[in-house]
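Inspection log for the structure reproduced underneath, given as structure tokens.
One protein chain is absent from this view; the other protein chains keep their places.
Up next, chain A:
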Amino acid sequence: MAGLELKSLRKSYGNVEVIKGVDLTIEHGEFVVFVGPSGCGKSTLLRMIAGLEDITGGELYIAGKLCNAVEPRDRGIAMVFQSYALYPHMTVYDNVGFGLKLAKTPKDVRDKKIRDAARILQMEHLLDRKPSQLSGGQRQRVAIGRAIVRQPEVFLFDEPLSNLDAALRVDTRMEIAKLHADLGATMVYVTHDQVEAMTLADKIVVLNAGVVQQVGAPIELYQRPANLFVAGFIGSPKMNFVSVTVEAVGARTITVTGKDLSSVAIPANPTGIKPGDTVTLGVRPHALDRNASGTIVGQVGLVERLGNETIVNLKLPSEASWLVVFDGDHDLAVGQSVALSFAPESAIIFGADGMARHPA
């Protein structure tokens, strides 16, 4: 059992609080991704788990052991850095074996472990090279190899793919997923790329300004975001929002209307909402269809034709600008009027407090 438990973890630099009480349980073998915009504290949180940042308040348990004041090497963790941090003066072999050498592992055991790790990562032919003689993807592999030989209970990844080009990023992403399946270790992964988060994670933790916004399975975050922030952050292109007025409140629906759309009943939890309130309606770009009798009419601003789909930037009457993704190719002229419709159950109502009103 090498799960992690974070109990109201806090971190301040002077008077500035960057992690504002994070509670989180990570089960053994889980792949957890911390995601959020830059400056949200996701890297800091990871570094607190690693032991590279002091913990200002709260408790951190790794495999059931309180680790607040434990040295990084005794936490049973290994970390892969964004810059890879491969020692430039050592060969790949020495880089991978550095931790074992420091731990005074006998030479034959060390050699076997290094070669095992090299085999797992298919980099046996690189062992005699210096990091400067490797490509970005190969360096990435060595950095992971250095983590593997320590046989940690928890792997920590700090934006490991952000220095790779797009094609390599997809390949390496799959390799990391495979590695997780093979090793069965707990992995904590930090990224600002939501595609990485969606594809790799068993569980995503969305952070903003040092506060956990939502924790859940990727598809759960996509379908039932807890608030405006998560709704806007997860999903690409971004969810469209528009301010609307509540017209009527039913038992399981809220009927809204506004400058941009005529009256529509959305399935939602109406508790505490009364007619006349201003709420936010969120509709994903993919949920909108071209429909001559649609309730929303906008003017085409920008068209991106990708062949299999067409991304259109629409200007609504209230000056709000929406992104819409149509399947297939659509040849639209700038300034042309397009009418849109959407299935009411695909839309989400957010209260004035920014919290989603999902139907029960």
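Assume contacts are C-beta pairs under 8 Å (C-beta built on N, C-alpha and C of every residue); 3 or more make two chains touch, one makes a residue touch a chain; residues count from 1.
Rule of thumb we're sticking to: contacts and distances are computed from a predicted model.
Chemist: For the chain that's not shown, choose its UniProt protein name out of "Raffinose/stachyose/melibiose transport system permease protein", "NADH dehydrogenase subunit G", "AzlC family protein" or "Outer membrane receptor protein".
Modeler: Choosing among "Raffinose/stachyose/melibiose transport system permease protein", "NADH dehydrogenase subunit G", "AzlC family protein" or "Outer membrane receptor protein", the correct UniProt name is "Raffinose/stachyose/melibiose transport system permease protein".
Chemist: Among A:Val22, A:Val35 or A:Met79, single out the residue that touches the unshown chain.
Modeler: Among A:Val22, A:Val35 or A:Met79, only A:Met79 touches the chain that is not shown.
Chemist: Determine which one of A:Arg10, A:His28, A:Arg115 or A:Lys130 touches the chain that has been left out.
Modeler: A:Lys130
Chemist: Given that one chain is not shown, which residue among A:Val16, A:Ala69 or A:Leu102 touches it?
Modeler: If we include the chain that is not displayed, A:Leu102 is the one touching it.
Chemist: Which residue numbers on chain A touch the omitted chain?
Modeler: Interface residues of chain A facing the absent chain: 50-52, 71-73, 77-79, 81, 83, 85, 87-89, 98-99, 102-103, 130, 132, 146, 150.
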